[in-house]
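Just below is one structure, and these are the notes that go with it.
Missing here: one protein chain of the complex. Every other protein chain is in place.
Which chain is which? They are A, B and C, in the order written, and residues in each are numbered from 1.
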Amino acid sequence: MTTSNKKNPYRGMFLTWLVLTIAGVIVSIYAPSRLMPRSMSDNMHLTVLTMIVFSVAAAPVAAGIYAFAIHALRHWTHKGEAVPAAGPVVRENAVVVTTWLLVSTLLTVFLLIWGLGALAVDNGSSSKNPLVVDVTGQQWVWSFSYPGTHVQSNELYLPVGREVEFRVTSDDITHGFWIANMGVQVDANAGTWTTIHTTPNQLGTFDIRCTQFCGLNHAFMVTQGHVVTAQQFTTWLDSQPQRA
Amino acid sequence: MSIDTHSAHDAHGASEGGHHEAPEVVDGRQRMGIWLFIGGDIITMSALLFTYLYLRGVNTGGHWRSMVGYIGHSYSYYQNATNLPAPSLVHVSTLSAGLNWSVSAIVVVSAAIIWAAERGLRASKNAKSYSTLAAVATIVTVLAIIFSIVQLRHIPQIYVAVNDSQTMSYTAYDSAMMVIIGSGILHLFILAFLGLGLTIRSARGVINGDKWYQARLVRMFWVWVAISAVIGSLVTTTIH
Amino acid sequence: MTTTLEHTTTDAAPLGGGLARRQNMATALVGGVLFAWLFWFLAHHFLDASSRNYSDLVSVSLTIGWIIGFWLGIGALNAPARWMMGRDNTHADDMYLAGQNQGKARYWKYCTDHKVVGVQYIIMTMVLLGAGGILAMAIRTELIVPGNHFVDQQVYNGFIAVHGLLMILALIVAVAGPWGNFVVPIMCGARDMAFPRLNALSLWTLVGAAGLLLTTLAVGSLSMGWVVLEPIANQAGVGMDFFAMAVVVFTVSTTVAGVNTICTVLTMRTKGMTLARLPIFVWGAIIAAALGLYAFPYFALVEAQTIMDRTFNTSFFVASGGGTGWLQANLFWLMGHPEVYVILLPAVAALFEIASVMARKPVFSYRTAIAGMTGLAGLSILVWAHHMFTTGWAPTLGGPFMLTTELISIPTGLFFLVLIGTLWRGNIWMKLPTIWMFGFIANFIIAGVTGIYLSDIPIDNQLHGTMFVTAHFHYVFVGSVLFGAVAALAFWYPKVTGRFLNEFQGRIAFWLAFIGVQVTFLSMFLSGLRGMPRRYSSYALIFEHTNFITTVGAYMIMAGMLVLLGAVITSWNKGEPAGPNPWHANSLEWMVPTPPPLENFTVLPVITEDPYNYGEELVRS
Partner (left out) sequence: MNKSKSLGVALASVLLGGGALALAGFALASATPHQSALNCVPSQSSPNTCTLTLSTFPDSLAGVHGKGGGPHPDWVSYSNDNLVVPANTTVNVTIDQYDSGGSLNNSFFDQVMGTVGGTATIDGKVVTSVDPTNVGHTFTLRGIPGSGKNIFVSVPLPADSNTKQVTIGEGQYTTPVVVQFSFKTGSKGVYEWNCEFPCGGSREGQFGEAMSTYGYMSGTLTVN
């Protein structure tokens, strides 16, 4: 180490950076999909993918900071109680500043381009006749109705593979309609409609939680939804009580 | 930090503990303070107008100015709604921004008076006449306050049926107007206080032909209040 | 320059008779309570008790009474009254107000000496942090297991609201309050702030606001979060009125303080102290002050509208009257995002100062540092809607706001550049401030990276409103700002007390807090990723383990903060003596004796170069 320091004092820092970066990249690739709820829609796939990309992009930067900090603590700290002698006088270094700006700008631009692209995909409505579901938030219950069918339910049933358009409103104060497994979230506002689109692509059950603080029992404003096959969906619709 | 103490004594007043600074030095500092306060006040004004324009833009349920046909609760927006309570009659807001103009006009007049008074003071060095004019400006301001309160009382109260129970409510338009007028009243009270201060101080000769700096400071703020009043009237009359 | 000022005008004519001289915090409290009662009594008797707004009107007038009485009692209204009557303070009066020859008593008075105000701000910050921290512990205790066992949902909702606002107020003043008042004027070579009485006003107004805020807990029923969500704030109990009024009063304090700081720096600099020679902390202080001047009017207005909705039946946020909760979101975040940088910038600037002194090197690229801070301040007023990506308001604006938000990472990166460049190959003096600074560096990068996720709408659509967001901004506020604030405290503590903050205890506190922060908020990230929304008083079993770990970590942080508090208190009189310039720094505050005398300088110094000339040829007087 000491000899290598003589050769190149920053070799240690570089190695630390390399190790941390590799570790970071590995974690970035494997962690998101395992830490987040099971993906059940195209939006959620996109979300997880974006998280992986951003984490990979951020790993070398964070690693750099930590590598520097570790190196500084190991090699550049002043030993002893006496007042340290002055360090080297470096007031400006145009090259370093410009490079730093350039790199951070490039990273930001990359994130932006990816983000805007992902946003376009995220908001895009792929289908001509989406299944419309009217979502009503009320302290502290969600209710779902299927226009044209006179069916109103407290659990959400969706056919797999068909785009859904949620039209969300509230009966009292603002709630946050969030399907934890589908990466879609929008507030339910009194007197206003907000809409989100998603296409469920996995069969199964998912949780719906309120993400906008809505008072006393906010924590209990939860319900479940089910993604079922198309004809299971129609059978379910028919089985429901028809409301005037 | 390298410090040269030998040349320190030509920093004037330094050895006297800094309290004998030249009046124009103090004045310059205070003018900057006033400018900064006005800056903060400009933000407040823009926030008020933002409120007004934003509510106008969103116009939830078309109830910006009118709640005619308003039905008990938002469930009524719901296409397959059932068993809604009967629509309750509520009338359109008849409030007009016209009174804003009358108030603004009065404030502008008071600002003009205080400005003229200051010019007179600096030209003719006559503190007595300044005192009189400041008193007049103060009285005019109080008039503006009274007008604003009258205006507030003109805002119609609207009754809405929510779940069969009558509750009073103002439309968004009325609300935005109320907050603009309210902030106006707040400013007018400050002006009245300052005007009274100027009157008394000049009467006592604390403000005089040579010490007129505070007159200018107050005038700066006064003029800004007048301008903001006019801006408020402009916006509320052109967009509604 | 170690001689102090001898003043011959010690017992001049008392200020407005004897009474004004006896005013202190006690009379302020008495006055506040008295007027609160008076206003309550009047409202109680002359208002229509059948009105739906009766209780709100009563409590609002009560709060107004409190603050008026408090101002009267502390003596804040003496000067305006004397101005109006044309009987200005004499120099003797001003000297008395500045606390001349009043010993410890002046710390409990409406004292205009910027150093006294600075110390009062230190105490105020610790009180607010302490109260907020106790609530944080209560929140984590409630969340240690699923279900409501410690307190019920309602009390819990009150806790999260008051914890949030208390901590925000505490951090807004944590660095800018104590050091913006204590050291900034000396750094500029000024004898005091530009407007000493306004300085005292800002401090004591903050005290009044804090009093209101702490009473809200007793009044209770605060189910609206610290951001005062609308329209739900219409449902909250009368505690809501106290809460909103506390905010309005607080904005008065910050506005006054901001104007004062800016004027001081721009007009009170001594000869030769050009803007390019200002210590970097001064730049941070005034940029933050200017940003606060921009931001806080929105805060005052939105709370005023909240009060109007509750008391006058206006419909700013009530859909049935044509209002919308989105208005609250817009106005609040127009303030809310700049406010984050009002909190962050002074801490970062203080760390630049500390890095330079401790590494014995000039601040690396002084101009870049200023550019970064200015750029951040400028951008921060253009990003507010990224807090509203999921509200459904104007989805088309998502792209532009995503752009401005992600641009913020560029000036933020410059902060790291300046810190790294300053420490690079220095002789880093590993004292307490340095250690906490390294803690800041380690935490701030995590805060920054997680911020990038949230700025991206597809990710935000999943993570917004979850514990992930909570963990992110706690890494900013606790992991970064609080660490910076403690570093600043350890750095300037010797200048205030003449003694070092106990090194050993400081290190114990650091390790407890640093490890605690990682344990607490990394596990909180997990809760968020797994799908636990914010502001939950209870949670499903799948979140059990991460929440338990979070609570354990939170207790660790509290232990660290307690050790620090003990150190601050015990070192004040018993710490190791430090002398006037313990860090051998070059900026002006270290040139004056410790504690600095009234009016700081016998003769105002004349400056010939900036304070970062380490290793360059030193010319000392």
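FYI, a contact is a pair of C-beta atoms (placed from the backbone, for glycine too) under 8 Å apart; a residue touches a chain by one contact, two chains touch by 3 or more.
What you are looking at is a predicted structure, and each value in this text was computed from that prediction instead of being measured.
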| item | value |
| --- | --- |
| Full-complex contact with the absent chain, from C:Ala43, C:Val227, C:Ala567 or C:Leu604 | C:Ala567 |
| Residue touching the undisplayed chain, where the options are C:Met137, C:Leu382 or C:Val603 | C:Met137 |
| Residue touching the undisplayed chain, where the options are C:Ser320, C:Asn461 or C:Thr551 | C:Ser320 |
| Residues belonging to subunit C that touch the chain removed from view | 52, 134, 137-138, 141, 146-148, 150-155, 221, 223, 231-232, 234-237, 313, 318-320, 502, 504-505, 508-509, 538, 540-542, 544, 558-559, 562-563, 565-567, 570-571, 574-576 |
| Missing-partner contacts on subunit A, residue numbers | 136, 138-141, 143, 145, 152, 154-155, 171-173, 190, 207, 215-217, 219-220, 222-224, 241, 243 |
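FYI, only the chains that are shown with their structure count from here on.
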| item | value |
| --- | --- |
| Contact-richer chain pair (by C-beta pairs counted) among A-C and A-B | A-C |
| Most distant chain from subunit B, judged by the mean position of its C-alpha atoms | A |
| Where subunit B and subunit C are represented by their mean Cα positions, the distance between them in whole Å | 28 |
| Cα-centroid distance, subunit A relative to subunit C, in whole angstrom | 30 |
| Subunit A and subunit B: spacing of chain centres that average the CA atoms, whole Å | 44 |
| Residue numbers of subunit C (touch at least two other chains) | 319-320, 324, 326 |
| Per-residue overlap in subunit A, given as positions that touch at least 2 other chains | 190-192 |
| Subunit C-facing residues of subunit A, complex | 32, 35-37, 43-44, 46-47, 50-51, 54, 58, 61-62, 65-66, 68-69, 72-73, 76-78, 83-93, 96-97, 100-101, 104-105, 107-108, 111-112, 115-116, 118-119, 121-123, 168, 173-174, 176, 178, 180, 183-187, 189-192, 194-195, 207, 209-220, 222 |
| Subunit C partner contacts - residues on subunit B that touch it in the complex | 1-5, 7-9, 11, 14-15, 17-19, 28-29, 32-33, 36-37, 39-41, 43-44, 47-48, 50-51, 54-55, 58-65, 67, 70, 73-74, 157-158, 160, 162, 167-176, 178-179, 182, 193, 196-197, 200-201, 203-204, 206 |
| Residues on subunit B engaged by subunit A in the complex (per definition of touch) | 60-61, 73-75, 77-80, 82 |
